[in-house]
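The complex is shown incomplete by one protein chain, all other protein chains being positioned as in the whole.
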Amino acid sequence: MVSSEKPPAAGAEQRLKDLGIALPPPPTPFGAYVEAVKIGKLLFLSGMLPVIDRKPQYVGRVGGELSAKDGRKAAEIATLSALAAIKEHLGSLDKVTGVAKLGVYIATEGDFRDHPKVADGASELLLKVFGTEMLSGRIVLGVASVPLGMPVEVELVLEVAE
Amino acid sequence: MVSSEKPPAAGAEQRLKDLGIALPPPPTPFGAYVEAVKIGKLLFLSGMLPVIDRKPQYVGRVGGELSAKDGRKAAEIATLSALAAIKEHLGSLDKVTGVAKLGVYIATEGDFRDHPKVADGASELLLKVFGTEMLSGRIVLGVASVPLGMPVEVELVLEVAE
Partner (left out) sequence: MVSSEKPPAAGAEQRLKDLGIALPPPPTPFGAYVEAVKIGKLLFLSGMLPVIDRKPQYVGRVGGELSAKDGRKAAEIATLSALAAIKEHLGSLDKVTGVAKLGVYIATEGDFRDHPKVADGASELLLKVFGTEMLSGRIVLGVASVPLGMPVEVELVLEVAE
């Protein structure tokens, strides 16, 4: 296979390119806040939603009108938004040196229990982009609702090069 | 206009004074924890509730017995409690140099979607007190319930002068 002849990807930007992933436009706030705040080596991202150009890509609850597969896809879109926000704030994803916390908050209905499957939509994308050496800590919760009726919200606290 | 003749407010304490805002008594814990913990440059606040002197000012869920406007007011009261806790812990609000994370957790019912309106009750108060240069990151979630049946809980992680 040709791909095996490529040298190992040097960093997140190169991996993104190799994967053929195009980032969406960076998200813009729904109120009086900003999308990212850097304190020392930590970058705190605001809650990322499955929107493209402020338009919700999914509405509803997982375990209700939406399936775990829908939730997984929504988590992936929210994480793409997060990557776009990080890139906008830092200039390059290569400045990320660790992922302290990935929070995946899923609007669930009834007795839905497959939260990990939904959250893996976010985790597996981060894994592809940042590699196994930056596997994140993770908090996953089922919540009553997410802003604007969306099914998933993603939180990230990152370690970045100063 | 007279107000345009005032010099720009020097800091949060002066702004609070100019706004005529009197802080409530600092909150006290409902269990075996403390209201604030400082680690290096970060100040972690415990969950702030819409209480005055430990007395809930609102009980119920937004989208149920309470309106978005009630929720917004509750978020504002919880944030005033947060300011009182910060001042008690640091001695002065002027020691705050950034707001890494504002979490606004809203007990919601049914298909409530106007979370940003509720959260803006907290964000706009922070904006008035800390100014645009310290706009926060923000996580907003609809939750099943908040301790003691209150509609809103506010979390803050701040950057403070060491």
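Letters A and B mark the chains as written, and numbering starts fresh at 1 in each.
To be clear about the criterion, contacts are C-beta pairs under 8 Å (C-beta built on N, C-alpha and C of every residue); 3 or more make two chains touch, one makes a residue touch a chain.
Please read these numbers as outputs of a predicted model, since none were measured by experiment.
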item: Absent-chain contact - pick from A:L42, A:A85 or A:V129; value: A:L42
item: Touching residues (missing chain, whole complex) on subunit A; value: 40-42, 98-102, 107-109, 111-113, 115-116, 119-120, 123-124, 126-127, 135-144, 157, 159
item: Subunit B residues touching the omitted chain (full complex); value: 29-37, 39-40, 42, 44-47, 103, 105, 107, 143-149, 153, 155
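As a convention for this text, only the chains that are shown with their structure count from here on.
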item: Fitting subunit A to subunit B on CA atoms, where both chains share a sequence, rotation angle to nearest 5 degrees; value: 120
item: Whole-Å gap separating subunit A and subunit B, where each centre is the average of the chain's CA atoms; value: 26
